[in-house]
Each structure stands twice: as C-alpha cells, then as structure tokens.
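Everything below concerns the one structure shown next.
As you look at this complex, bear in mind that one protein chain is not there, while each of the others sits in place.
Showing subunit A:
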Amino acid sequence: MRRTPQILLALALLIGLVPQYAAAQGEWSIEGADDITSISAMGDGSRIAIGSHGSKAVVYDKEGTPLYEKEANNVINAVDLLDDGTLLVASDDRHLYAYDSEGTPLWDADMKRQVKSVSASEDGSVIVAVVQRVNDLLFMNGQTGEQIGAAAIGATMKTAQVSDNGQWVLAATADQYLHLLDGTGKPLLKIGASGQIQSIDITGDGDIAAGTSDGRVELFTSDGEPAGNIGIQSSVSAVAFSKDGASLGVADLTGNFYIFDSSGKQLWEMKVGEAGRSVEFSPDSKTMYAGTDDGRILQLDVSSVVAEAKSQARMRIIAWTIGAAAAIVLVLLLLRWMQRRGKLGIFREIWRSKWIYLGLAPSFILIFTFLYFPAFSGLFHSLYQWQPGGRTTYIGLDNFERMIHDPYVTKGLVNLLILIVTGLIKSLIPPLIVAELIYHLRSKKLQYGFRTAFTASMIIPSVAGLLIWQNFYDPNMGLFNNFLHLIGLGSWAHGWLGDPDTALWALIFIGFPFVGILQLLVFYAGLLSISNELIESARMDGASLPRIIRSIHLPLLSGQFKFLIILGLIGIIQDFNSILIVTAGGPMDSTYVPALQMYYAATKFNDLGYASALGVSMFAVILVITVINMKFIKSAEE
C-alpha cells in the first residue's frame, strides 16, 4: 500500500503533470536599482553585467560577488559585456560608455540624444546603438567610440540586437516592424509583427524572437517565415535565446518567467515578483538570470529543466522507435499466425471491398473531423484553461469546482428543474388529450383535417414564433395585457418578462396550449396501432370510456411515454434557444439555465475551458439518463 503514492507520482511525472523544478541558486539585489533593465552575460560565463533603472551598472562574477559598479547620470537602458571583458553602457544621460575589464573607462561618447539601446557581437566587431528620435541605426567602433556608419531604418526604433557571432543585426521599430540586417548594415528584410514589440533577440543562426505588449512571443526564421507563436499571460518585457538557440527565456509584466524550447513548447514557468524585466542565459544554458522590477536578480539553475526537455525528446524518439518496431513485429506475427490458420483471405476481401470503403470515406471523414473530434476536444479541454491560439493550461478539476460555486449555475439548476417538470407535463398531457379527442372522432375526414390543422403551426420559423410570443408579453402593446384589460382584469396587467418573479413562468407559458406536433403524432400513431378487437371486447364487457382509456390505452402507450420522456429530458437540458432569444437570461439571473451559462462563458467571457466543463457535465447527466433508459427498456422487455 505504501507504494501507491509513489506509483501515482511516477505516473504523474510520466504524463508531465508535475512541473519541473528549477532551483533558485542565488539571489541578490541592488540597492535603489528599481527595474533591472538589462542583463548581459560574458561569452565565457565568468561575469554578468546588470543595468538598472536607478542609473547603476554593476558587473558581478558568476558567484554573485560585485566586481565593480559604475553610475551614470540617468536611467541605464542597456548593457553589453564583450568577450574581452569590455562593458558597454547605454544611458538616458545621452552618453554611451565603455569600460575595460578592470572598470577603467575606455571611452565616453556623447550621442546628443538619449541612447535607448546598445548591442554588440561577442568579439566587439559589430556594435549598434539606437538613439532617441533618430531613424538610423548607428554602428560604433569598439576601440574609439566613434560612429563608423549608419543604416537607414526609416522609423523610430525601440531596440536593436546583434547576434553573438555578429552575422545578423535586428532592429525593432515603434510601428511594429522587425528589420533584419547583416553585420555590415545591409538591409535583408522587413517582418511585420502583430503587436507593439517590447523586446527582441536573435541567434547566430538568424532565428528571431519578438515579444509584444499583447502577451505574445513571435518566432521567425532568418527568411522571415513565421516559426511559432507563443501566448503568455501578459505583456512581454524581455526575451532572450540561450547561446545554442535551443531555449528561449521570456519575462512578462506579471512577474512570470518562462522557458520555451525552439518550437515554442513551454518547458518551465515560475512566478517571481510583481513584474519581470529582463532575462539572460549563461553561455552554457545552465543558468538563467532573471531581473525584476524591485532590483532583484535571481540566478536560476535551469539545467535540469533544459536537460529534462532534451532527455525527454531523446526518450520520445527511443520510445517511438521501440513502439514502431514492436508494432511491425506484432503485425508480422499476426500475419504469420493468420497464414498458418489460412485466414489471409480477409485481406483479399478488404481489397475486394475497396470501392465500398471509398464510398464510405466521405461520410466517415466528416464524422471523425466534425463530430468525434469536437466531442473529444470538449472532454479534454474541460480540464484546461483554454484559449485557442493562446495559452492552454492544465488546471485539473478547477473548472468543475468553479461550477459548483458559480451562482449562475446553481440558480440555473433550480430553474432547469422547474423547466423539466413543467416541460414534461406540457409535452405529455395536452398532446395525449388531443390525440384521444382526434382518435374518438367518427369521421376520417375530420380526423385528417384536425391533425393537419395542428401541424400548421410549423410554418412559422421557430425564432419568429418566439419573437411573436415575446411580443405578446409586451407591457403596453402586448396581447396579454390587452386581453386582461378587455375582460376587466386590467389591474393584473404586468411587465411579464421584466419582472424576475414572473419571467420564468412567462417563458414556460410560451407555446400555449402546448400541443406538440411530434408528441401528438407519436400518441396518435400509438392509439391507431391498438387493435380494435381489444377495445370492442372491453366494451362488450361493459367498460366505460374512461375505463378503456385508463386500462387499455395508457398501458399500451407506455412505450410512447417512455420515448417522449427521454426525448423531452434530453431536449430540455440542452435547450437555451428560447431563453436566449426571449429574455437572454434576465432580468438579473432569473431565467438562467446551465446551458445558457455555457454559451455566455464561451461567447462573452471567452472562457472556453469552463464552457467545455459545463458541456461535459450536461453530457454526463444526459448519458446517465440514456443508460438508465436502456436498462429500463431492457428489463421491461425481459
């Protein structure tokens, strides 16, 4: 027994339910730093540099011991560490600074305007800077700090990045475009993003990531082809590739940090503070540095996460290979066995029936795509927070738990109960009475005439019928209040649909006198199928008409009753058409039913996982009814 939890844990691990663990190795903070605006790790991983909103740039060794600290006169927008230890600092004080590995100033370039971004290749051969309200991307000389070139972009830029190997330069403009240039500043292409670009990164292979303010990270290849689209919880504040390009770190403004693999699959997620501001990987991809808005820098050991993902990928390949091999072996064994038994003829039969399968193909393609797939998708997604095209997070039974506490659902259940009881009475008693009346007519012509007359109400589209009834309830121009005035009961006139106490009953009254066509036809056909001799002989014995109805008609119609009750139950649980059209659930919550809440959850609140969970619950109830019915019928037949 003690092993059960372990087995469960192992199972959970196997299907990836337990989030991978990333240990915070170290955490340090910079006094008065506010936002950590930028983090840069040196090519050999021995140092990292931090730029902060509080005008400080600090260089640490990898244990987190500060090596030196520099202060600018305004916000530091970007820092970059080169392989030789040179530190580049861009600041809103309109200067671009360079320091050597000891912290001695190398040069200090006055750029005349606020420097919004600086980025360099690891060897320092390509250095680009973005300056406020200048539409050119500036190329700098790393030795002297002189501007050596400019590339015209044609729009104000937010940020720019140089790939580690200096082969690519990527600039993001305020008008939602990405401009890809080569290391010399020659423009290659221009890519449109779907939102305001907040942060970008580019790998040595030219793979591009761009984080937008509407919570998306868009991935592109160096040809400008979309390679992925990741949705996260809020506005992206930073994106960074690991050096090998296999992992992508993302920070958002709600304080979540994420790691994705290159295909956009989420590997890890952690909430750290109020807002994440910057991310950077160590060159060996084993550590991710995360900067927050309160001056903290977290050193997260993500090697297990990344390694796990890698080993999982490897395991998957191995599992697939083994699986495929096993399948082939099994098929071969099966064929062998069938050959021995002389059953290979089935393949000949299947081949001979190929036209039959071809004929069924369109039907079954439609069935699987448009009927089975949505059904399973609904079952599956009821356990998720589901936002198609965006984040889909596994949340277990939370949706179902929420349903229990949802006041609209509880209110809806009470209403549904009332609707079921009244609905069943409505759909059984009046049609039965009418069927009996028609049945007892002598003239066949009259029978046919009345039957047709009752079905005539079908010529009105159901929506038009509902709208006419809605009109009947109109407080001023409606039929009901006018009728009450006519018969002298004007004081009873009422805003029937506007009053929470009467709205549900007004809905129930729709369709008076409730002669359902299907029900009428089913009962009528049932009565016709009762043999005349039975009734004649009963009459001979002196049975009165009520007695005949009670003792012969009703028992013999029990099958029809059962069918109509089941059909009615299933129909009423699912129906929200009439409510949606006539009252839309109001006034207040007085006419809600669970199915309507499902529709609103999906359309008004875009909460598709919750809507699916409601759908699944109703499906479960309907399934129970159907199964009970089948058992019931079976036991009745035996």
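Details
Convention: contacts are C-beta pairs under 8 Å (C-beta built on N, C-alpha and C of every residue); 3 or more make two chains touch, one makes a residue touch a chain; residues count from 1.
In the analysis below, contacts and distances are computed from a predicted model.
Only one of "Spore germination protein", "Hydantoinase/oxoprolinase family protein", "Chemotaxis protein CheA" or "Carbohydrate ABC transporter permease" fits the UniProt record of the hidden chain, and that name is "Carbohydrate ABC transporter permease".
From the options A:N73, A:S457, A:S537 or A:S558, the residue with contact to the unseen chain in the full assembly is A:S457.
Considering the whole complex, the residue from A:T254, A:S303 or A:Q574 that touches the absent chain is A:Q574.
Touch with the chain that is not drawn comes from one residue among A:A525, A:L554 or A:M588, which is A:A525. In the full complex, subunit A touches the hidden chain at residues 346, 349-350, 353, 355-357, 359-360, 362-364, 366-367, 369-375, 377-379, 381, 388-389, 434, 437-438, 440-442, 446, 450, 452-465, 467-469, 471-472, 476-477, 479, 482, 486, 512-513, 515, 517-518, 521-522, 525, 563, 570, 573-574, 576-577, 580-581, 595, 598-599, 602-603, 608, 611-612, 615-616, 618-619, 622-623, 626.
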